[in-house]
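Partial complex: the chains shown occupy the same locations as in the complete assembly.
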Amino acid sequence: MENNKRYEAGIRAMEELFSQEVRNGMEGIKKVSPDFWDMIVSFGFGDLYSRESLSLSQREIITLTSLITQGAFEQLKVHLQAALNVGLTKEEIIELIIHCAGYVGFPKAVQAMGIAGEIFNKNE
Amino acid sequence: MENNKRYEAGIRAMEELFSQEVRNGMEGIKKVSPDFWDMIVSFGFGDLYSRESLSLSQREIITLTSLITQGAFEQLKVHLQAALNVGLTKEEIIELIIHCAGYVGFPKAVQAMGIAGEIFNKNE
């Protein structure tokens, strides 16, 4: 079935991006709304992250930038780790945040850099 | 002088990103505020775009994403052209906008895709 393919592609993308522990945490949403969980997996990760034309590390550049710009700092933590998991270096992430300072202003960039520091420490 | 170096680096980055026509248009700001123009060139393009660690095409991925996320569609036009100028393909730009749909919602992604269509037409 078509929908199963989308769901399965989403699960595979999530396995590349997130640790088992993070994926378990995300499943909390499944208890509140199984339908929403299905959308997150099938659409968010299956339809979007599984597409070609951009690599997973390019996709995380886009994701990090969008999260910083909208001030979504809870999600930023998870995706900073995902960015490292799919091959972005600390240096590239720091550079991304510095570039963002000119586009979103210093308050959000400073907050993002502080969170990046925490995530980098966990990876040492 | 140090500041001249920053300004000159900014001018060089702008020459890689924008056509002569676009740069002339930008200079309208210089008449309103020469100091602000100096900041745009020295800080925006000299300090940010001229740094290493990320390529100009990676920087345009960040810029486009931030502009779409904050709904800055006037600037988006100029940077869609700049993105093409520094080597992003139409396919990659379309893919970036599709990825953004999941992060910023469809209204901004649809508006961005419409503008991208206009810019692509001009480049044919």
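Of note:
Per-chain residue numbering starts at 1, and chain names A and B are given in the order in which the chains are listed.
One rule holds in what follows: contacts are C-beta pairs under 8 Å (C-beta built on N, C-alpha and C of every residue); 3 or more make two chains touch, one makes a residue touch a chain.
Since this is a predicted model, take the numbers as computed values, not measurements.
What's in place is 2 chains of the same protein, and the file's complete complex has 6 copies in all.
Convention: only the chains that are shown with their structure count from here on.
Relative orientation of chain A and chain B, expressed as the C-alpha superposition rotation angle, is 180° to the nearest 5.
Chain A and chain B have CA centres that are 23 Å apart.
Interface residues of chain B, counted against chain A in their complex, comprise 43-44, 48-49, 51, 53-54, 58-59, 61-63, 65-70, 91-92, 94-96, 98-104.
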